[in-house]
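The complex is shown incomplete by one protein chain, all other protein chains being positioned as in the whole.
Showing chain A:
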Amino acid sequence: MKEQVVCKTTDIQPGEMMESYFGKQNVLICRTPDGEFYAFMNQCNHQGAPLHRGMICGATTDQSEPGEYHYCHKGEILRCPWHGREFDIKNEGRMLANPDKKIPSFNIRIEDEKVIVYK
């Protein structure tokens, strides 16, 4: 099994993200407001933008009637720095507008202060 320490838990505050490397693979480590860590390929599946230059934010939910806005999932949505496509960090990196598409993810675990990506 291949595994690697990609950063320390203290490197990323809840609601933030950073890029790192898993071998030669450029990866994106995200930390949601509940403190959990997630690892994705650091490349948008649309046109290849570097996702760590985007933002972690919330989403306007699709459970809305016309004219209604509900801002939710704050700190759990990754938006691409180019075309603004939204990916749900806590739902396997699935795209909000088309959940059949997702950002490839990596296994991740925490040991002491070490954030470890493995497969």
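What we mean here is this: a residue touches a chain if its C-beta (ideal position, glycine included) is under 8 Å from a C-beta of that chain, and two chains touch if they have at least 3 such contacts; residues count from 1.
Note that contacts and distances are computed from a predicted model.
Q: According to its UniProt entry, is the unseen chain "ABC transporter ATP-binding protein", "Metal-dependent hydrolase of the TIM-barrel fold protein", "Phosphate transport system permease protein" or "Beta-ketoacyl-[acyl-carrier-protein] synthase family protein"?
A: Of the names offered in "ABC transporter ATP-binding protein", "Metal-dependent hydrolase of the TIM-barrel fold protein", "Phosphate transport system permease protein" or "Beta-ketoacyl-[acyl-carrier-protein] synthase family protein", the absent chain's UniProt record gives "Metal-dependent hydrolase of the TIM-barrel fold protein".
Q: Pick out which of A:K8, A:R53, A:H70 or A:K114 touches the chain that's been left out of the picture.
A: Result: among the candidates, A:R53 touches the missing chain.
Q: What residues on chain A make contact with the chain left out of this view?
A: Within chain A, the residues that touch the unshown chain are 46-50, 53-55, 79-84.
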